[in-house]
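One structure, as structure tokens, below. Some questions next.
All protein chains but one are shown at their positions in the complex.
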Amino acid sequence: MDKIHEECGVFGIYNHPGHDAAQDVYNGLTALQHRGQESAGISVSDTEGDRGNLALKKGMGLVSEVFTEEDISGLKGNIGIGHVRYSTAGGSTYENAQPVAMRYIKGSLALVHNGNIINAEDLKHEQMERGQAHYTTSDSELIAYEIVSERIKSNSVEEAVLSASKKLKGGYACIIMSPRKLIGIRDPLGIKPLVIGKRDDDYILASESAAIESTGGKMIRDVEPGELIIISKNGISGNRSLCGARAAHCVFEYIYFARNDSVIDGIEVYGARLRSGKALSRINPVDADIVSGIPDSGIAAAKGYSEASSIPFAFIFHKNSYIGRSFIKPTQEERNISVKMKLNILKSEVKGKRIVLIDDSIVRGTTMKQIVKMLRESGAKEVHVRISSPPFLYPCFYGTDVPNSRELIASGVSREDICAYIGADSLEYLKIENFKEIVGNLPLCTACFDGRYPV
Amino acid sequence: MDKIHEECGVFGIYNHPGHDAAQDVYNGLTALQHRGQESAGISVSDTEGDRGNLALKKGMGLVSEVFTEEDISGLKGNIGIGHVRYSTAGGSTYENAQPVAMRYIKGSLALVHNGNIINAEDLKHEQMERGQAHYTTSDSELIAYEIVSERIKSNSVEEAVLSASKKLKGGYACIIMSPRKLIGIRDPLGIKPLVIGKRDDDYILASESAAIESTGGKMIRDVEPGELIIISKNGISGNRSLCGARAAHCVFEYIYFARNDSVIDGIEVYGARLRSGKALSRINPVDADIVSGIPDSGIAAAKGYSEASSIPFAFIFHKNSYIGRSFIKPTQEERNISVKMKLNILKSEVKGKRIVLIDDSIVRGTTMKQIVKMLRESGAKEVHVRISSPPFLYPCFYGTDVPNSRELIASGVSREDICAYIGADSLEYLKIENFKEIVGNLPLCTACFDGRYPV
Amino acid sequence: MDKIHEECGVFGIYNHPGHDAAQDVYNGLTALQHRGQESAGISVSDTEGDRGNLALKKGMGLVSEVFTEEDISGLKGNIGIGHVRYSTAGGSTYENAQPVAMRYIKGSLALVHNGNIINAEDLKHEQMERGQAHYTTSDSELIAYEIVSERIKSNSVEEAVLSASKKLKGGYACIIMSPRKLIGIRDPLGIKPLVIGKRDDDYILASESAAIESTGGKMIRDVEPGELIIISKNGISGNRSLCGARAAHCVFEYIYFARNDSVIDGIEVYGARLRSGKALSRINPVDADIVSGIPDSGIAAAKGYSEASSIPFAFIFHKNSYIGRSFIKPTQEERNISVKMKLNILKSEVKGKRIVLIDDSIVRGTTMKQIVKMLRESGAKEVHVRISSPPFLYPCFYGTDVPNSRELIASGVSREDICAYIGADSLEYLKIENFKEIVGNLPLCTACFDGRYPV
Partner (left out) sequence: MDKIHEECGVFGIYNHPGHDAAQDVYNGLTALQHRGQESAGISVSDTEGDRGNLALKKGMGLVSEVFTEEDISGLKGNIGIGHVRYSTAGGSTYENAQPVAMRYIKGSLALVHNGNIINAEDLKHEQMERGQAHYTTSDSELIAYEIVSERIKSNSVEEAVLSASKKLKGGYACIIMSPRKLIGIRDPLGIKPLVIGKRDDDYILASESAAIESTGGKMIRDVEPGELIIISKNGISGNRSLCGARAAHCVFEYIYFARNDSVIDGIEVYGARLRSGKALSRINPVDADIVSGIPDSGIAAAKGYSEASSIPFAFIFHKNSYIGRSFIKPTQEERNISVKMKLNILKSEVKGKRIVLIDDSIVRGTTMKQIVKMLRESGAKEVHVRISSPPFLYPCFYGTDVPNSRELIASGVSREDICAYIGADSLEYLKIENFKEIVGNLPLCTACFDGRYPV
């Protein structure tokens, strides 16, 4: 299906000495797999062992494909970080997989990162002027080099991370592992999510709370925008000197990226999606027999629409969960079969019905067009498409993979024309002003909808 | 999760000459992947080519793992059959993967099979007395040998299949490919499903209608119990000489095995599951705030329970779809984390609620116990478990993989004790007499619940 | 390089109970790897265990590629057989890999085979009339079925093997493993080699004595032509009822197939090759400065030529041993580079020299042409090619892979024209009458040179 892609998920854990971290990181990354399926990596360190010996294993593919049982038991060390990555075309190489791990004058460090640094070219130029060559095209290496450069003049790695962060512009959530410490940093606007968890005496940092629970831990709180978190044998501490008054959390976490069961910046994601459906129902009511959502992205909003409108919620699709990345690509002419292999209609639920069909977004429109056609062939009387976000019009500079505007159907095509293209009876979007009822007063970055970039 | 397992799914297609079948078989098997994940195989034949040259490729794993794009384009031929297999411990080898393909006195044949032959030992002994050695322990080879033996004295392969079928006792749905023909046979009681589809002039045989649709075709009808279907350049024809008055369709297809979107013996599976939930609600009402189902097996019945009881349906679980076969096995002490990695609770939906929790069956009870515990930890006030099938008490001899009775919690433990074990507030099952309202007058095999074996 | 290919190597060992055979079979097959590099397989049985449970593992590639350490330690059983196979185009599939292992009325058996059955089609027809279908196109399955058919009416597996052997025409060396016994049989003319070895109380059967030594054992003697060898807990015994007066050992074992260090039918192979060089020198003397051989096939004969002629032996080639099967195939225009990658000239040894260049055979002549050219470019004054076998003119029906006559340069082209084609100053072959001084009175099959087929 054509969807907007997140770039990454990050995870880190500080276990008490003697308790290996790798299996926990593996579990955490598996819980974050929806944030990136192209590559995965884990680095661990033994806080009681030799300084500077970070073990690293990374590779292309899903977490379950990259790591064997031997890999996990061979990664010895009680602190660990890990990463899953979705990668845009061209940058999909082993070298760009994370963590990045390097040895430098004060020891070694490994780093994982979710987000995008908008002043990357300037920083890279400065780094290269210092002789810091780049092996990858990733921002992770860029951030690591900033830390390395700051570390030379700093008293501690956390001080270096703080100094480095002051130079970064953009959205980022990083976890840095030194031989003895685990450090988390979130960008000053809190664009990218990062949460803190605890399991007995062990501390966890992760992109989403669901990853914490997958390891048996419990979420404590979000890392605040701009906050630096240091976890060491002395426990957990924070530094709020980069924290500001303003925040701009990425709205797409609530719309699509995050797992339903995650709680981000105080808002349960599933609840937000329910409320987006309710708002849609209120602003775009329609007389219909059933409401349904495209699995899995439209289900929660459809449930909300149903609750608010009292139109019954119905399951009308069967989704084949065995169609993975490895599916043999159909030729263009067989594209329709591709959607049919993934989604099939429960005809008895559809026949003769006027349907409200919810999804979180429309990117190219090709999949939606095919689904509407399949519904009509199954006897649907009317198909009213409702999208639980505004039209996607502007590129994201903070780490979300947006197709260029030529591929975005909303760019330069009227709502009416899109409706005609996908063959729906009506098409309506959520409006930016509705976010207030969805996430309350939580400040959001909605640049992809309105072009108002917070940085 | 611990579940009852189906053994297999079968698929066959007869395309017009010049149109390769392998990609269609691949698509069909992908749609049937839920019926077996241990091995997959495809065999094709070119009806215009040399007799006796059936191409074959099989292997261990998912369809998407066994076949590369090169494999599919290398399998040349306009008719093809394929198989997905779930295999019980010990029999999980390459040799037992299907299709079986052999050369014999009249040419060659390939065969795929779903089911179990209960007089296999007797037939195998007769075959071995004739010198027919066995490479595998599968019934497929056994059936193929019967056909080969009959073929020597028959005028056609379809006549041989018919004669062979007369000797088979049990549940079976077979597709046989000769160099020029595609033949389907279903056991006289119709225990195992087999349906006929059409796409333009091409004919399809498959375990479930969903597989037909995944190739762009449409279901025509079920193969009748005992019916033989012959597809050749002359079109499709049938032989009903083995058809009898009696039928006994496997009830577990409706409860769990088949896809929601399949229609088997005239009954849409999703509808049957909806009705099972409605029946449950009627016979076991409970005063509760929400109804929910364990994904994906309990969702449809939960929807039915909700519709009949007017207790709102709620999504209360997030299921991680990235946890596959390759997940690193947790040690026994980490078993709880295993369930947590797969299922997580949407806490806002659960807190303070009295919940009706639906699943299709309880096998060992360990997973259900853990889920009830997780719900209580998330603040559920009451958890009432409802099972959309009767207790599973008897072994199946027709091809369903049943744990032995020591592992079946329902065997020898009272309902009250199971309820206490899983920690629920109440536990109720569907009753055998309710199947009438679920599938109407369709004759069912319910031997696993009542021990009344039809053969 | 273009060479005549052997089809197979076979190995079997009967260890005392409790001592696993798989590692020994692995070692033995590695020692026989030169006889076949396409596929490898091992089957084992525990003589103290359940009857009829033969473990089997086979695959495509070299012995070291097919078997992991886990495979070997997982193959439990004190008797074992194994096979390496070179396979002609088209038949190179997993199914054709050996051993074949089957269950039949009296238990189970596994079989490995080197050779070719010339009445295979007749026997296969008889088998198919009995309903014995074929999974493979290999003679091994054919022989196994004959044994299975005879076993029904026989008192023991050895009696069945004997009866089956009476029906086989051609060259064969088979090792059969029943759950309790290891049986070897060699064709009545002794075309294919089979030797007996002993290590403490363990008995070994193998294509060549070198394989026995690689397991720490010692050769006892050859299996006689037509002899049946039975190894069981009662020790070793033989049956000579198929032994006749006549023998016709394959001459190519001495010329090329066998390892230099093997002793076959009483003749040490290296010694035979030395003597072939001496004979060449006597019948085709030449005035030259040095004698050399193409590695590795021409080295031994070159040494013999040197000893007989007193022309100094010289190393003039470096052979790159890292060019394996996986080498990226050059396009036709780069063919010359292909030879250069494999063989390079030691120029100081060649410059200004008159060279006698020995190889065991000329198949297409393309490689020899290139080598002569390389020698001239390195400054050789004269190149006199001497071939330690007669021209290869007739196909082999006993298991040697011969190119068809269109590809054989000797077929229909005069010696003078071949000499001109390869660019040599002179070209001479060994003569059939010279074999007497090479192997004494040992009766040979020389059909590939003179068309006089012994069977």
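Labels A, B and C are assigned to the chains in the order they are written; within every chain, residues are numbered from 1.
One rule holds for everything that comes next: contacts are C-beta pairs under 8 Å (C-beta built on N, C-alpha and C of every residue); 3 or more make two chains touch, one makes a residue touch a chain.
Quick caveat, the model's predicted, so the values are computed rather than measured.
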Neighbouring shown chains of the undisplayed chain, as defined at the top: A, C
Residue of C:215, C:370 or C:388 in touch with the missing chain, whole complex considered: C:215
Candidate in contact with the missing chain, chosen from C:74, C:107, C:238 or C:271: C:271
Residue among C:167, C:180 or C:340 touching the omitted chain: C:340
Residues in subunit A touching the chain absent from view: 56, 94-95, 100-105, 125, 127-135, 144-145, 148-149, 152
Residues in subunit C touching the chain absent from view: 23, 26-27, 30-31, 33-34, 37, 62-65, 67, 69, 72, 210, 213-216, 259-261, 268, 270-271, 299-300, 303, 312-313, 315, 318, 320-324, 326-329, 336-337, 340-341, 344-349
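In the analysis below, only the chains that are shown with their structure count from here on.
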Mutual neighbours - chains that touch subunit B and subunit C alike: none
C-alpha-based rotation, subunit A on subunit C, 0 to 180 degrees, nearest 5: 180
Same-residue or different-residue interface between subunit A and subunit B, half as cut-off: same
Inter-chain centre distance, subunit B versus subunit C - centres from mean C-alpha coordinates, in Å: 49
Distance between chain centroids, defined by C-alpha means - subunit A, subunit B (Å): 36
Contacts with 2+ other chains: residues of subunit A: none
